[in-house]
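Yeah, one chain of the complex is gone here, protein chain that is, but the others are all in their spots.
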Amino acid sequence: MVHHKGHGRGWGRLIGLLPAVSLLTVLFLGALGFSVAQSLGYAPQYGVMSFPTNIYYVSLFKDPGFWQSLGLTFYYAITPTLIGLMISIGLSLLLAHKFPGKGAALFIYKIPMVVPYLVGVALVLILFANGGIFARILFALDIIDRPSDFPRLLQTAEGWGIMLVYLWKQVPFMTVVLYAHLLVLSREPEESALLLGANRVQILWHVTLPRLIPAIVSSSLIVFAFNFGAFEVPYILGAGYPNTLTVEAWRLFDDPDYTNRPKAMAIVTLVSVISGLCLLVYLSLYRAYERKRGRV
Amino acid sequence: MKLKNLLASAAIMAVSVYATASSAADEAAAKFREDFLSGQLSWSDVEARAKTEGEVNWFHWGGSEKLNAWIERNVVPALAAKGITLKTTRIAGTRDAVDLVLADKQSGKGVGEGSVDAIWLNGDNFYTLVQQDALFGSFADKVPNAENFFFDPADPASQLNLSDFGTPTEAREMPWSGEQYTCYIDTNRLSKSEAPRDFEGLEAWVKENPGRFTYVKPPHYIGNTFVQTALYAFGGGYEPFQKSITEFTPEEFAKLVEPGFNYLRRIEPYLLGGEKAIYPQNQAANQALYNNGEVDMACEFGLYFVSNQIESGAFSETTETLAFPESGMIKNKNFLAIPSNAPNPAAAIVFANVMAEVDLQISKLKEIGYPLGVDMAKLSEDDQARAVAAAPKHHGVTDAELAALAVADTNASLVKVIETIWGDYIERKVEMPFLQIVKGAMEKAAK
Partner (left out) sequence: MRRLSLTGKLLLSFILLMIVGPFIPLGISSVAFRWGWPDLLPSIWWWEKRDQVYTPLAWDYILDPVSRIIPAMGNTLLIAGAVTLISLALAIPAARVLGRQAFKGKSVMELFFASPLIVPEIATGIGIYLIFTQTGLQGTLIAIILSHLVPVLPYLIRVLTGIYSEMDESLLDQATLLGAGPLQRFIHVEFPLILPGVMAAALFAILISTNIFLLTFYMGQGQVETLATILFSKLSGGGSLDPVSAGLTLIVALPGILFLMFTHRLIREEVFAGGTSRG
């Protein structure tokens, strides 16, 4: 792409970028700055003035509850990303076929993408609670006798309810990305592999999937990052204790004792840093993979 | 990047200038407060000022559709007749309103300048406002409808008005409604004769029927109250729990509460979920467990709770209230408090007075089953008869049974300590001697 560079652009550039940059500097960098400063003990409004101190971080690292929450946060973030990815690959391959009612199917599957997560929470509550629709169906079929025989999926540390909402919301999203990618790929490699006698599983594994890798990486990355920092779903559908780091941070921030707030800020700072690091590691693994395949 | 630094510091400077430029106090409002509290104003002076203020901002728990509808239909017009617009903010937890008052106060806003005129509260939220010196003052005994209440400290009938979770109210809040902690059962699943009557009975019953009971998780106040009720039963009744925490040594307090906490630990394996006991987070989750047939018995505040739930379709018709436990059911009142930085203090006082009117109180009882906040014995015979006729029907108990078992709630300074002990001893099962846990909880509360 050739860019115009005439026009003596210094000032024009400044005027163009300045409003957006200054707004985000104040609201975004300023917000992060506030969070980090409080996590280091700068909170005069709550009578905490021990800046700079690392006691909030140290006390977190010493608390086994923190490590448990960190583990759960990873678990709730990674599991639905992987399962969702598998379903999405299947769904996008199905959608790439010709079938009657395709227009409607392309409309329907996108619905979860455009509604808030809270809608997913409501649906999971009505379906998967111990007295929910599925439990009632099993009762009607004489498979269970009482609601407590139905597996407990909501508000437990196993987090099934949380992950079900993520799957419902995110399978469509990942599918859109994968399907869009499939549309622009040519069918030639698959067809020549078929001619060479490869079966369908081999084609999927050795031809189609490798070509979908960029879309797989970008979509799962976005989904993972979202899940890692999500709040309302684990808040409503997670266990009271232990729960994700974001929910623990919320509890501390919401505590009547304001001197707990710096600790909450230490947690959110760590959540940001850890999720940023994960993205970096993931991206560099991907780059290494691409280099190995000689694409870049 | 330099530009960015410059911008950042400019922004921070702007922010700090704004924050330190606190406005001058509202002198007229301050004078009103002083004159009213010292008794120099007539009621018509108050009403006149309320009219010029023109509005009142009331913050209340907004989780009940019935209550919201009743307020819109009854309180809004009653205040409009006095020239006051009622603006209600429906909050998920009363703490939000208390936080707002304290945040306003911290930024130097005094009377006439805050954002909250009145809060529906009791217990630790009131205690917090008292401790932070964030209340308007003793107004409740200076309004015309004060005649509907016992306020004389010499009269034992005044206890519920003068003490809110052990904190002296000093008329800094207006009694508005009353509640009693009750339990309920579905007689389809658990017959009245088999239902437990006391905590020993409960233990025997859950051992026979594991998983059919649980209670709301502390620190939610519904859960706290269940724990307190159990502590009463094993700690010599409600009297020892009226004292403030400063009157106990850790050893004494540990001795008082240990039998109750041991009981709670003993029944835990027989609660819903068994080894991994499930404690619902709040009353909504608890009601869902009951309603879906996961538990046969559940407890929460609400003298007329069962009839309300049956009427709205939430509970089956076979639900009955249980007079449990015989060792004492906690009863208290809840109140309307006016913060020290109320933007419309006169309108807030008029509002509190309207809320204490007999007609409105009877309509509240009749339409939405919220018990009277005014004292029955203070009403005229006519009004008493109307109130009795207005009360919703009890299911499975009588007023006399419930009244006979009513006991006072726990001193607010103990509530925090008890909930911390519950968290360490029951929820997290910290491996420490009980006395250590109590010491830790008392230190944390003293901080």
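Note that the chains are named A and B in the order they appear, and that numbering of residues resets to 1 at the start of each chain.
The criterion applied here is as follows: a contact is a pair of C-beta atoms (placed from the backbone, for glycine too) under 8 Å apart; a residue touches a chain by one contact, two chains touch by 3 or more.
Since the structure is predicted, the reported quantities are computational estimates derived from the model, not experimental observations.
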Hidden-chain contact residue, picked from the options B:E34, B:E65 or B:E147: B:E65
Of A:L125, A:A157, A:A193 or A:V217, the one touching the omitted chain in the full complex: A:L125
Touch list for chain A against the chain that is not drawn: 1, 3-5, 9, 12-13, 15-17, 19-21, 23-24, 26-28, 30-35, 38, 45, 87, 90-91, 94-99, 105-119, 121-123, 125-127, 129, 131-133, 136-137, 139-140, 147, 154-155, 168-169, 171-173, 176-177, 179-181, 183-184, 219, 222, 225-226, 228-232, 235-237, 246, 249-250, 253, 264-265, 268-269, 271-272, 275-276, 279
Touching residues on chain B - with respect to the absent chain: 1, 15-16, 18-19, 62-63, 65-66, 68-70, 72-73, 89-92, 96, 100, 103, 107, 115, 280-288, 291-293, 311-314, 316, 367-368
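Please note the rule applied: only the chains that are shown with their structure count from here on.
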Rounded Å distance, chain A centre to chain B centre (Cα mean): 39
Residue numbers on chain A that touch chain B, as the complex places them: 21-22, 25-26, 29-30, 33, 45, 129-132, 135, 146-148, 152, 155-156, 240-241, 254, 256-257, 259
Complex contacts: residues of chain B adjacent to chain A: 3-4, 7-8, 11-12, 95, 106, 128, 211, 217, 272-273, 276, 278-281, 285, 288-289, 291-294, 427-428, 447
